[in-house]
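In what follows, a structure is listed as structure tokens, so that the remarks can point back to it.
One chain of protein is taken out of this complex; the other chains stay put.
Right after this comes subunit A.
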């Protein structure tokens, strides 16, 4: 889902960068005070874990592959603001060091994966966590990544490189990630359950009654 340079019209890239940058500034302000020197390594470990997990391309017969992005997972574990900063760090390193995602479009990639996926995933998790936390984590991962993909498809489909074929980009990327997102949801739910069992105290966002379950 990393957009390379040349795919987005400049004005779209600029608007996305402004939205992403503005959100991260607010996120950093909101997250200020949530961390202490003892909890600071958690952000580093989650970010490193996401980078490593994104290296694993799960082969899917039929000529496609998917990797875990983890935006919703980071949001559930760290809260949305730290989650956004966490994924933004990963996406930026991928672009700068590995050329995965372009420079001019970095803001768009951050917006899609570190802002939209994170906040949509978190919102869905909060909406459903009262009923069933495992299902909530699954839906957060599944529809969070789909929302990020649809956002990317809208940006691409509104650009000249894609001949303004908005319907084509949204249908290919929307349906594609709706299916691939099932893997994202599954990994999000399973790893969430594992971490929640091991460290219930890490979930300031979780309802206390559900964590014990």
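By our rule, contacts are C-beta pairs under 8 Å (C-beta built on N, C-alpha and C of every residue); 3 or more make two chains touch, one makes a residue touch a chain; residues count from 1.
The definition used in the following text is that contacts and distances are computed from a predicted model.
S.K.: Which one, "PDGLE domain-containing protein", "Acyl-CoA synthetase (NDP forming)", "Universal stress protein UspA-like protein" or "Aspartyl/glutamyl-tRNA(Asn/Gln) amidotransferase subunit B", is the UniProt name for the chain you do not see?
M.R.: Going by UniProt, the chain not displayed is called "PDGLE domain-containing protein".
S.K.: Which of these touches the unseen chain: A:1, A:137 or A:151?
M.R.: Considering all chains, including the one not shown, the answer is A:1.
S.K.: Which of these, A:114, A:129, A:152 or A:196, touches the one chain of the complex that we don't see?
M.R.: A:152
S.K.: Can you list, in ascending order, the subunit A residues touching the missing chain?
M.R.: Interface residues of subunit A facing the absent chain: 1-7, 28, 31-32, 34-53, 55-66, 82, 85-86, 89-90, 93-100, 102-104, 149, 152-153, 156, 161-163, 165, 168-169, 172-173, 175-177, 180, 198-199.
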